[in-house]
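With one protein chain held back, the other chains of the complex are shown just where they sit.
The block that comes next holds chain A.
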Amino acid sequence: MSAVRAFVVPVLRRLTLLVALLAIVLVAVDLLPGNAARSALGRDADQAELLAKERELGLDRAVPIQFWHWFCGVLTGDFGQTARGTSIGALLADKFPQTLLLGGIALVLTVVLSLALGCWWAMRPDAVGARALQPATTVSVAVPEFVCGTLLILVFSLATGLLPAVTLTGPSGFPAGPEMLILPVLALAIPQIGWNTRIVRSALLDVATAPHVESAVLEGLPPRSVLLRHLLPFAVPTIVAGYATSVGMLFGGALVVETLFNYPGVGAVLAGSVADRDTATVAAVVALTAIVIMVLLAAADFARTWATRGAR
């Protein structure tokens, strides 16, 4: 029963939230001036062609009805067609795995590096490297992904030629070589690493003042065991909450970074379909991204619940 409370209820709540979010996105795109039929046909289309296209796309129906039709389709696994008549499902299958790959690598890198850096910083605050972390993390948090990416391109591609400036797509639809992933992943991860390193450090320092830690230190346990056994387990809820916020930031940032590096992901699909007022495509991208973020947030919730099981 408590498991139902802990997991099913939040999932249901999030699903309700997702449906509401999608409705809002659809209405917002509908309220923007502009017309999907005109975007699909181009400016040369005449009035009769436009009306025919609007009927074909169902744009002559009320927005709630459009939403209902779209939603029923999604429940049966059919995302429908773009305004240009291609399958949205196929379009997303073409581009979404690449975004997941980019965001996934960036997330793993963020977790690994921020944990390592945060622990080191908390354990050895006076080391030269740890002192450098104070300004370094502040700067990396303050710099948005596109600035970070532009700087990386300038330094590592245009000035030194060490790494490719843009991603070229191979026949598989994925980047033609692994080296093409390095700069996009870094551009995405560096701000998040900075942010999470600070969270890890302050969570550890908070726990360090607890009585059980002090007694462990007084007992003469080596710093490594103090960290692993007495500090980290108690800091995990805070740290995981930090990673949970990063998930959303990473996906939001991926859409920007993809454009900058010409990475073949879902970002360009979203940007293009908003510009074209193609509501079905916009909603599909939002829905998929939201589901991924929700799954990761649920995982974060699970980790937090598990970590605080002793406190209950």
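Worth a mention:
Please note the rule applied: a residue touches a chain if its C-beta (ideal position, glycine included) is under 8 Å from a C-beta of that chain, and two chains touch if they have at least 3 such contacts; residues count from 1.
Throughout what follows, contacts and distances are computed from a predicted model.
Within the choices "Toluene monooxygenase", "Oxalate oxidoreductase subunit delta", "Alpha-ketoacid dehydrogenase subunit beta" or "ABC transporter substrate-binding protein", the name that UniProt assigns to the complex's undisplayed chain is "ABC transporter substrate-binding protein".
Considering A:135, A:171 or A:211, the position touching the chain not shown turns out to be A:171 (whole complex).
Residue in contact with the omitted chain (choice from A:81, A:246 or A:281): A:281. Touch with the chain omitted from the figure is made, among A:39, A:66 or A:114, by A:39.
Only one of A:202, A:238 or A:262 touches the absent chain when the whole complex is considered: A:262.
Although one chain is not shown, part of chain A still touches it, namely residues 32-35, 38-47, 49, 82, 84, 86, 91, 94-95, 153, 157-158, 161, 164-166, 168-173, 258-262, 264, 268-273, 275-278, 281.
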